[in-house]
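Since the structure comes first, as structure tokens, the remarks are kept for the end.
Here the complex is missing a single protein chain, while all its other protein chains stay put.
Now for chain A:
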Amino acid sequence: MKNEWPLWEVFIRGQHGMSHRHVGSLHAPDAEMAIKNARDVYTRRNEGVSIWVVEARHIAASSPSDKGPLYEPSESKVYRHPTFFDIPEDVGAM
């Protein structure tokens, strides 16, 4: 059996009510150690108030080659943006 510790991706919530954000990865034997290591590696200067770790092999990612089919459809739907609609100034703030 391969004896390299698995790779974990680390997500940290910063101080300011933000969502968790990916900051990097590290190796650890289990989730508990991954959190402890993440504390040492990624929050030495008060960068976080909460840590998530997830084993890298559990992450499913979209493929760069799917970029077209995935994101191009939204390019033609400009009406999804509020600036698409001209509202007369007389109407006031909207």
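Rule of thumb we're sticking to: a residue touches a chain if its C-beta (ideal position, glycine included) is under 8 Å from a C-beta of that chain, and two chains touch if they have at least 3 such contacts; residues count from 1.
Everything below uses one rule, namely that contacts and distances are computed from a predicted model.
This figure omits one chain of the complex; the name its UniProt record holds, of "Na(+)-translocating NADH-quinone reductase subunit F", "Phenylacetate-CoA oxygenase subunit PaaA", "Osmoprotectant transport system permease protein" or "Aspartate carbamoyltransferase", is "Phenylacetate-CoA oxygenase subunit PaaA". Not every partner is drawn; the one left out touches chain A at residues 3-5, 7, 24-27, 29-30, 33, 40-41, 44-45, 61, 63-64.
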